Structures are given as C-alpha cells and as structure tokens.
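Structure below; questions to follow.
Complex shown without one protein chain; remaining protein chains in place.
Coming up: chain A.
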Amino acid sequence: IPEVTINKVELAPLQSNRQSSRWTEKLKKEMYIRQLKVEKKLSIAASQMTLEGQPKVKTKVKLKTKVKKKAKTKAKKSQKSPKATASASRNQSHAGPSSANTCHKPRDRSSQRKIMQQTIQSNLECLLYLQKPEEAEKLLLLYHSNPMKRKLLNVDAYNVVMRGWARKGCLHRVIHLLSMLESVSLRPNLDSYAVLLECMTQSQSSTKAIWRCVQHLKKDGFHVDELFQKCLFEGDEKEKVLKAIRIIQPDYQLPPPPKPEICKAALLKNFYSEKKMVSYPKLDFSVQELREHFQQQLEMELNSTITIESVESAKPLTPQAIKAREQLASFRAQWRGAILQALQKSKHNMSQVKTVSGHSVLYPYLCLLPDKEYVDIMMQTLNSLSPQGESLAVLARELGSKVYNKYLTQRKLHSGQFKKVQEIYENYIHLLAKDTQPSEYLPREYWEKLVAEAGYGPSLNLKDCSWPYVLLMRLGMYLLEILVHAVKVPRNTLNPRLPSKLIPVLYHIYSFRSSWQVGLIKPHPIFSQIVSDAAEAMLTFNSSAIPMLCPPVPWTSPHFGAFVLGDTKLMRYVDGAIQHQQLLDQCPQVNLHPVLDALNQLGNCAWKINQPVLDIIISIFNDKGNEKLDIPPPVSEAPKPPVSPSSSSALHKSQKHELLLCKKKAAEMHSLRMDALYKLSIANYVRDKVFWFPHNMDFRGRTYPCPPYFNHLGNDVTRAILLFAEGRPLGPKGLDWLKIHLINLTGLKKKNALQERLDYANEIMEEILDSADHPLTGRKWWMNTDEPWQVLACCMEIAKASRSPNPAAFVSHFPVHQDGSCNGLQHYAALGRDLIGAISVNLMPCSVPQDVYSAVAQQVEEFRKKDAEEGLRIAQVLEGFIGRKVVKQTVMTVVYGVTRYGGRLQMEKRLKEIEFPEEYIWEASHYLVKQVFNGIKEMFSATRDIQNWLTESAKLIAQSGRTVEWVTPLGLPIVQPYYRIRPTVLTCNMQNLSVKNSSNNNQKPDTVKQKNAFPPNFIHSLDSTHMMLTALHCFRQGLTFVSVHDCYWTHALTVDIMNKICRQQFVALHSQKILEDLSKFMLKHYCRYCFPDKESRALWQKKLMEQLSNVPKTGEFNLNKVIDSTYFFS
C-alpha cells in the first residue's frame, strides 16, 4: 500500500506540467486536495483488491509478465500503445464504417486484455447502476494508481465513473476524473465530452465553461454533431447535452440522420437497387391487432418467465397427487423463506466485512435486483432440476445468466430504452399491418428510418455491458451454494417411521470419469418422489422459450433485434468466446445488411398450430405414448428390474448390470418425455394464437429459430403441428404439389420421377383419405412411413382440398418442402465444376432423380470386381455385399470431412448390420473405405482437390499461429473459434470449477480442428449464403419462405416460383469467383506482414503464400444447367 501512495503523489505534479494549459488552475488545486483525501480511502480499497479471487490474480500476474516482455522487445512502440488502445476502444463503442479493419493483428493478444477490461468495466457499470459513484471511483483508483494495472484502464472505464457523478450533478468530480484520465496520457473521447456537457447542464454551469468545453472538444478533433451521431445515450442524457450546446449556440439543430448506406455485394446489387418498386408484403392483421399482440409479448417478456399449463394436466387427479401437491406447496413456501434468509445473511456478512473475502467482488452483483428476484431464480432452478441431477457448471451458468438477463431488463427499463423501443415498434407495425399504406422499405430500413425520425431520447443500443464468463460462473456458484445449503426436507416425509431430522434436498457428489471428475448436484430421492407424485400441471419457462406473439423486432445491428426485451445474440457461439462479436463489430455495418435482412425475413414468417394433429398427438402422449411414432412413453412404462434393489450388495454382477440398464433406460425415457412435454405444452399454449420465430445464426451463417424447444427445426412431431398462419389458394398445381410432397414424406418412390410420384399418390388416394378420416381407427397407412406425423397432416390437407368444390381455390396453410439432394456435395460439385459429380447430385437435368449413393456404390463395385479378378481375397469375400446402404453414411459425411479412421468405423457398423462374416470385418471395412474415397475421387475429382486445398491452407494458417477467417459472398465475416484452451480454475467453497474459456489467456489455434473443420465450415457458409439469397429473392416475389438449412418451405401455390429462385440463386452464387475471392482474401489477410528480422518466418510466409495462391483447377460442368434440373431441390 505505501508504494501505491507514493506513485499517486508523484502523479499530480507530473500532470500539472503537461496539461497545465487545459484546465484552470483552480480546478487542479481542488482536485489535488481531493486526491489526497481519496488516498486514505484507497488503502482500504487496496486491501480489498488483493483478495479479489484467485483466478483473476493469476491472469493478472501472467499479463504483467507479458507486458514486461513486450516492453523490452518493443521499447519504441510502447509509447504509442496507449493511444492505439484508446482509439480502438473508441471505435468499438461507436462501431461504424470508420472502424473497419482497425487493428487486425493484435486481436488474439488483445482478447485476454479485453476480458480484464470487461471485468473492470462490468464492475464499474454495476456500481453506476447502483448509483454508487464513490465506490466506482474507489475501484477505478485502484487500477489508476498502479502503473501496471493502469494499462488495463481505457477511456470507457473513466467515462463510466464520470457518468455516475454526472447523474448526481457533481461537476467537480467529473472534471477531476477528466484530469486523471489525461494524466495517464489517455485522451477524452466523445463519450467523455457528452458526459461533461450533460453534467454541465445538470449543474447549471456558466456559458463560458460550456464554451470552453466545446473548444476542447474541437481541439481534440471532434465535432459537436458527432456527439449526437455516435454517442449512445440513456434516459434524457441526449436532451441535456443538446441543452448545453444550445446555451452557447441557441439555434443549434440536431444533425440530420446519416444517409442509409446501400449494400454493394455483387450478388444483391439488383435486390437493393430495384427495391423502390416493390412494397413490403402485408400481414393479415390490422394495426390494432398487431398492437395487442405486441402488448401480450411485452407483458410476457417483462415477467421474464411464463407459467403455462402442461398438456398432462388433462389427466384426472389422484388423491395421492393432491396430497403431494399440498406437501410440495408448503415445502416451497418454507424453502423460499430459508433461501431468502440465507441470502440476506450472506449478503449482510459480505457488507460487514472490511477485509473482504473472495466473494466481495460479487457483492454489488447481489444488489442489482431485489432479494426476492434472486430467490425466484433459485427456486426456478430447483423446480426444473431433473431427477438425474445436473453438473455444477451447467447450473451455475444457468443461475448466473438468469441474473444477468434480469439485470439487463431492469437496465432497459430504467434507461428509457424500453419505452423508446415500444414507441418505435408501435410505428413499425405500420409497415406490416394490412390497413396501412404499402411501403417499399425493408423491415430493417423502416426501423432505422423510424429511429432516425425519433431523434431525441435514449439510444436503442445499450452501452456494452456484458459480463465476463468467469464472473457469470462465480455468481452462479455463489447462488448454487446458498441453494444447496438452505433447502431442506424432513427425512421422514415419505416414511413416518424414520426420525424427523431435516436433510438437504440437494446433494453434491462427484462422478468419476477416466481421468477427471464432474461435480453433480442431485435432488434427494424424497424430493424427486414428491415431484413425480404431484404430477404438477404447470410448467415454467423463460419467456424466450415461447415463440413470439408479435413479429420480431428486426435485426438492425449485431446488438439489436429479435425479442423486445430479452437479450439475443445475432450469432450463437460457445460461452466466453468474443472473437465473433469483435469481428461483427469491426466489419462495416453495411456489409451485414444482407444477413440481417435475411434473418428478418425468416423471422417475419407467421405460424399457427395444426390443431387436429396436435390433439391426436396429445391424446397418444397422455395415454401411453408410442415409441414407433416417436411419442415418448411416460417413465411408468419403463422396463422394471427383475429383482428389487433392496440391497445392492447382495446382487450378482449380472443382476447389477441389468439393474443399471433399467435405470439408464428410465433416465433416457425421462429426458425424452420431458422434451416432448415441453414442446407439446408450448404448442398447446399457442394453439389459438399466431406466433413468430425470431431467428439468429451460428458462426457460419446457418440460421436457427431462437426459441429452443418448439420450432420448425424440430422432429417429425413438431413439424407436423406447424402451419403457415397465412393461407394461399392452391392454384392450378397446388394440389399436385401437396400430393408429391406427401409421397416425398413417406420415403417411398425416391427414385421415381415427379409424375410417377404424383401418379402413385392418385393411385393410393383411398389410403390417404382413410388415414385422414380415421387416423387411429382406420387402416393406419400413415403410420408406416418415414415421417408419419407430417404424412398424416398432409393426408388431412389433401382430403380437405380434394373434397372442396374447387381445389384450385382452396386456401391452404400447409408448408410444402423442397430438399437439396446431398446439398454439401452439390456445392462442392458446383465449386469444382465436376461433370460426373454434378450429374450424380442432380445439378444436371435428368428425367429421374439421380442418387449419388448408388452411383458411388456402383463405382466401388467396379473397383471390387477388378480387384477380385486380380485375386485380392477381401475383394472376393465382399462379393454381393456392396450396396447403397453400405456406402451412404460415408459418402454423406465426406463433405463434412470424415477421415479414413471415422469412415472405417462407419463401414464396420454397416457391415455388422448386414451380417457380414465377422472375421473379415476389419479388413473389409479398411478396403471399403479406401474404395469409397477412391470412388468419390473418381467422380468428384475437383472436389477432392478443393477439399485438400482448403485443409492444407487452414493447416498452414493455424500453424503460423492465426485462426482461419473468411468472408462469405454476402459479406458475413467468419472466424473459426477453435483454440487450444487452458481452463481457468474457479475456486469456490463447494468445489473448484474448471472453466473452459475460449477467450482465455494464451490462445493458440487448435491446428487439428482448424484444419479439419475448415472444409465443412466453408461449405456450410456457402449453403447458408444460398439459403439467404433464396430467402431475400423469394420475399421480393412476395413468397412465404422458411428453411431448415437445405430444406426450403413455402406454400403449395408458390413451390414453382421458389424452385426457380432457388436454382437461379445457386447459379448466381457459384458464378462468383468463390475460390479465387477466398484466395485473394486470405493472401491479403495472412500474407500482409513481412518479417525481415526472421528468416524462418519469411520462409514460412512464402510457403503459405504459395499454398494460398495455388487455387485448384476446375472441371467443365456448365453451371447454367442447374436452372433446368428438376431434382436439384425436390
């Protein structure tokens, strides 16, 4: 501590020399006195800091040594670095076009720094929210006063503290902080000036002072207009700043909103320029209706959870269940009390202790919400715990993120952001409602226009306030410990003969794996028994698990869109990864427009429930389930162990084994049953409503609906109960498409032409009608098909349509699917212009669908024959065994980078299934996988070259210490998040947790993963691009369109149009020089720097450059043929 003080005192004169011109002498003196006062407080604070928690200290130490090293080697550069970081951070907070391509190189190294900064920032933000600027300043000083730690501070950290003081109108504190900031050669950014001006309004400063402030602002190279264009405001901050400006410049007007930029991606040039002629399609709702829907959605999100009736509630109640429910209710009341008491006690202890324990860091985070909310969160976790238990890490993360989400909601409410979203949404409705003027804006554009027009008020983006993953886990562990210790149940609850001692409801136990152990939290069987007896009729979900009841908020930036209040990420990624977000923030926002617009388009599709099908499913679910129809039976139907497990020690090994198998089966059944229960209950809850699935994407751009349980990506059962809310007449060909779709769903007639499938459907019309009319009592034709529930739903639709007086006018809500045939290989074949390959995956027009698996099998059989003739034993043994089934899985997964090793295992499985002689299996599987690879090489020659080129390039990039990055033809930046992770150990009372934090220190790329995953990830980024292009163009034609990756859905009426667009866009996409562009991008990205100092590096660089420039040659397939290929998607 004494050391710290000395540093501090030295600081003051130093800054007075340098900055004397900037601020008045008077202010400085005042500040100096204050600083001395602060030092006294500092000694207390510093002692707190040393105990802040071990893992943090560890990283800090590492960082320090690193910084030292850097300082030695790059002595010259070190002077510049603070400025560089300052500008980088500035760019981040006002992500705009100007920030593109800043500091690419140090990203990896900077990310660990970023985590530290994030921790400081979130601590400060937390204190700001709690309106404790003194505490925030204390914390800031801890870092500020230590020359090493100080490097972690950026302008934003100072700004947060200033904002805290500004809200209280303490101008001298704000000025004091400004000078502190300048004393460490940081420069105030726009935010700093905004805060200062706001505070000046608040404290009614003189015109002269404000004038001086604005002069400084200009001197620093900013413009007054920028304050309003780039800063994010909360509450009435914007008005206050404006008021200050108007004091010195009474006629000042807010700058006009920036002209919306137009995306220049080559593939969408027409899409964005032609748009002025096409108006956005209307939904079938009036403004008033949509407003009501929005209100419902808002209410749900404000409550953050929603409790809905379970579909099981239809079952009659047994007396046992009534008793168990009463018991549970009274226990819950007790537990609530116990948890609240434990929480308050623990918090009290924390606040009392001066030399604070490791938990003290958490204290402010435990004050963000009312105590009751924390208790609610813990009770939710308790109620949803499965009888098999859950790992500590999962529970801790769940608890931590629930607190975070609630806090975020609170912040949005307090900052006025929520109110503004509400206002803008009410206007946004006008774009969609049927009783308004048509408008040619896209949802994103319309929203942006409304925001610009609103002008005043808080910003819609909150200032970045995410919590570091480690902190989230620590908070979660703290809550979990309280839960485990506080919740108890009398031991004799179920067996009155036992003594009535209280025992814990949750116990902590380790499960041992080969070289590591997992800590689990399991509920005591007494608790599980009561819960199961009670068969509770209500289920509680996070509001984000329910489909939205109004059209989603359009994505307008990586930080804003989807749910109204709930925080949704534009890109899904593993916990703790920050690379993707950084990349999205750094890229020019206009480049993201196509992706955002595609997501908005997918999210704007309205859905409703197919009620008759849902009712049938629920009736089977509530009866005994049906494994064959994929309706999971209740656990009561699980196989019973032959012996009672009264005392396991007396059991034989085989009996134990059997017992275990039964238990395992029961556990599996339970989780399947619960999953189905959730899906069906949510479906049942929205059965009379229209709803929407907001979408986001994974890091390759593949899109997913956000609500996790019930969505159109689900299994056959869930897909069968979904219908488009919008209905369209079938038109002349619609009924035929429904019939073809039906046959596609059955899995029959795969090799037949469309006409033959249609003929077949007409042939079996009687069966179809019987299935539709008597699904459970008739001949049950639908049950023996590939996708029985969708088949049933389709039968019903066909029945209704065909019986209507004019089928062409029949209004259908039914989605018809078109599937890509082996979509990965289609993209490869198109990339490589492989003629034979292209034919086999239906890129070429053919009269009947081609089957790539059969083709490969044929090729392999040819190889085998030749080998057998030459006397190869294994080839002779394999005679008659090679078929489509044997090769299918391997061919399918070749696209996704299956290796020989994995391929052989697949072969082994297949051979065992067809009862191939066991003694030859090993040899045969080896031989087969080799021949399948050869076969593919023969048919898709360029494909293999491309795969190898991608793999090899990725290997060299990863070996040079960088991660593989690329940009999709639509402009989405992608980075592969595979690193060699060193887990951080979180020390907690109950157990130490090893947290795999991929943005942790020392991230080196995982070469093997980077290399093996690149080809499939690249192909996925292409298939997602194709889907998005199709989505955007479909919408221009007024089609309803959704997708399940490479399966596209639309109305029966519009299948033909969708098919056309799908093919056109595929051709357009692959007419781009995709590989050349990739090569160019990578050369620019990875071969920019020269290393004159190191010869080895230079050699390396040369090798990489050669590899990247050496783009594989392609074949002579004429891409335009795709346009006429019927079976390309079918």
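Assorted remarks:
By our rule, a residue touches a chain if its C-beta (ideal position, glycine included) is under 8 Å from a C-beta of that chain, and two chains touch if they have at least 3 such contacts; residues count from 1.
Everything that follows uses one rule, which is that contacts and distances are computed from a predicted model.
Not shown: a single chain whose UniProt protein name, out of "Replication factor A protein 3", "3'-5'-exoribonuclease", "rRNA adenine N(6)-methyltransferase" or "Fatty acid desaturase 4", is "rRNA adenine N(6)-methyltransferase". Residue A:Q517 is the one among A:Q517, A:Q755, A:T899 or A:S994 that touches the chain not shown. Taking the complete complex into account, A:P525 is the one of A:P147, A:P260 or A:P525 that touches the chain left out. Only one of A:K132, A:K569 or A:K663 touches the absent chain when the whole complex is considered: A:K663.
Only one residue in the set A:R491, A:K733 or A:K1080 touches the chain that does not appear here, and it is A:R491. Residues of chain A in touch with the missing chain: 491, 498-499, 501, 503-504, 507-514, 517, 522, 524-525, 645, 647-650, 656, 659-660, 663, 991-992.
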